[in-house]
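Only one protein chain is missing from this complex, and each of the others stays in its spot.
Think of it as A and B in the order they're written, each chain with its own count starting at 1.
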Amino acid sequence: MILEPKDMICIACPLGCRLSIYEDNSAEGFIVSGNKCLRGIDYAVKEMTNPTRVLTTTVKISKAFFSRIPVRTNGAIPKSLIYEAMKLINCIEIQAPVRMGQVLIKNILDTGVDIIASRSMYEREMLDHIKDSTFEVKKSL
Amino acid sequence: MFDVAVIGAGITGTFIARELSKYQLRVLMIEKDNDIANGTTKANSAIVHAGYDVLQGTLKAQLNVKGNKMYEEVCRELQVPFKRIGSLVIAFNNNEIKLLEELYKRGLSNGVPDMEILSRERVLALEPNLNDDVIGALYAKTAGIVGPWELAIALAENALENGVELFLNSTVTGIKKIKDFYCVKAGNQDINTKLVINCAGIYADKINDMVSDIHFKMLPFKGEYNLFDKNAGDMVNTIIFRCPSDAGKGVVILPTVHGNLLIGPTSELVDSKDALQTTSEGLKFIQQHTKLTLKGINFGNVITSFTGLRAKTMLHDFIIEEAEDALGFINVAGIDSPGLTAAPAIAEYVLNLIKHRLGNIQKNEKFSSSRRPNINFMELSVEEKRKIIQKDPKFGRIICRCEGITEGEIIDVIHRKPGAKTLDGVKRRARPGSGRCQGGFCTPRVMEIIARELGIDITEVVKDGLDSYILTGETK
Partner (left out) sequence: MNNYEIVVIGGGPAGLAAAIEARKNGVKKILLIERDRELGGILQQCIHNGFGLHIFKEELTGPEYAERYIQELITMGIEYKLNTMVIEITKNRQITAINTIDGIMHIQGKAIILAMGCRERTRGAVRIPGTRPAGILTAGMAQRFVNMEGYMIGKRIIILGSGDIGLIMARRLTLEGAQVLAVAEIMPFSGGLTRNIVQCLEDYNIPLFLSHTVVDIEGQDRVKAVTIAKVDKNSIPIKGTEKRFECDTLLLSVGLIPENELSKCAGIELDKVTGGSIVNESMETSIEGIFACGNVVHVHDLVDWVTEESKRAGKSAAKYVKGESTGRYKVINIKGINGVRYVIPQLLRVKNITESINLMMRVDNIYKNIKFIVKGNGQKIKEIKRAHVAPGEIETIKITLNELTYRDYNEISVEIVKEEA
């Protein structure tokens, strides 16, 4: 089964080779051209068979000095699941204190990948010297 | 029942209202926008003209020269920046020198003091950045620069403090004469008033048509300006005019009271009273004409461009008179250049018309001519800065990095009357957002402060008009 060739730009390194890939009945199942190294082939095949992405967004947080905390997936998830993952992430609301790296959603959509906090956020009350809008973080978690 | 309703809270309306507050009159300012000084007052050249440029014998000439003399005192009373830096009309050929002589004669006839025709050497000594082919100039010592919206806001504050009322967001949709008073329909209200003063700028014709069958037409002329970084502010020391030529009036180049450089305006008749966009043609025009005057100007230093609409009429003079078929309705229309200069004199002129109509009016014994000045933190001495931070720590938090404006100053202007309720309102009164980063750093912080001080949600904070929302909601 030979389909139309698909064009893409490889992002494995800054060169950005313009690749062309199409299915065929070779051993790998694909033929890639335009790549200057083997990483291009891996990238192109992955993009065709199972493109994955790291997702970064924010989540509502209460009892902290700010109202949003940045979060990310601790690995790449299938590109097709991004919108569904966003829907799930948008449902949760967490409370300070949170530690950087803390797991907020385990194994999202059965991908084996977790949603983790991209930074620590302390409880508002724990911060010394809150005068007006000045504060200094003296303690670390 | 009000004694006087002033329609339009621009420089003309606020000068008149403040003048009337010196008497025992119930005065109301009716403004269609969300803030005062929102029309031509906030987008003009900010020049207080000497008065040689106006045709002899006109009301403009009379009120220009009179108004010019009044600026020092009123700006001192109200603590508004005003600098009498002088102006030059520069000439590049002998025909233009002849024009200068004509302007000089006209100036003398209009009663303009302290004018002189300068030689090339003296011009270049005064303004070394002018093009070397300048051959002479008409120098007028009495010309100056002012903060136009700062002045309007100060006048309004003083007027309100002395008993004048203000309705914002109240577009006048109809005026009916009922026996010996008028019923003005504005916003959702019916306002009864003995006299109506029409200071509605480019909408003055519309307002006039509501009561009078003697019509005039406001021709909106658009003027575009470029405002330069303070780095360019010392390129000129005076206000530089060119002689009008076949190429048109050219552009004016002048410093602002805050130390920026201002160049403009273009002049284009537009067909809409809403046509406030800058255009690439306008910007090109300014660039081309500037190069004829100045050497070494870098347009990379432009921090913003804006437009204003001037209200011109076919008559080339102010229309300041009671409507013949609508007694008690006084038009103050066609207030284009030298409107800003003439404004204090216009107010006195209108006062006389009002006295003529109302008869003897009692003075307001409680009138106070001065207003609490805006705090300018960066201009305080180190000791004064220390004291003010000790009294109120909010003066220790700098919000506008480019101009050094503190939270304390912003809170102050929010709570004045009429206070700042919008981003532009804060910018006009305390200046955050006027600097080189154009609000890039301070905007989220200013919005936070407005929301907190007015007790509203930050998503309700607007830029200027009621519909100029900035945020569309929370993220999920």
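Rule of thumb we're sticking to: contacts are C-beta pairs under 8 Å (C-beta built on N, C-alpha and C of every residue); 3 or more make two chains touch, one makes a residue touch a chain.
Here the structure is a predicted model, which is why all the values come from computation and not from measurement.
Novice: Among the chains present, which touch the one that was left out?
Specialist: By the stated touch criterion, the chain not on view contacts A, B.
Novice: Of B:124, B:353, B:389 or B:454, which residue touches the hidden chain?
Specialist: B:389
Novice: So one chain is hidden, and I want to know which residue out of B:108, B:183, B:214 or B:466 touches that hidden chain in the complete assembly.
Specialist: Of all options in B:108, B:183, B:214 or B:466, contact with the hidden chain holds for B:466.
Novice: When the complex is taken as a whole, what residues of chain B touch the one chain not shown?
Specialist: 227, 274, 276-280, 282-283, 299-300, 302-306, 378, 382, 385-386, 389-390, 393-394, 396-398, 401-402, 404, 436-438, 440-441, 443-444, 458-459, 462-476
Novice: In the complete complex, which positions of chain A touch the hidden chain?
Specialist: Here the touching residues of chain A are 8-9, 11, 14-16, 36, 53-54, 56-58, 60, 65-68, 70, 72, 79, 82, 86, 100, 118-120, 129, 131-137, 140.
The definition used in the following text is that only the chains that are shown with their structure count from here on.
Novice: Centroid from C-alpha atoms only, then distance chain A to chain B, rounded to Å. What do you get?
Specialist: 53
Novice: Which bits of chain B are touching chain A when the two form their complex?
Specialist: 393-394, 397, 475-476
Novice: Sort out for me which residues of chain A touch chain B in the complex.
Specialist: 58, 68, 86, 90, 131-133
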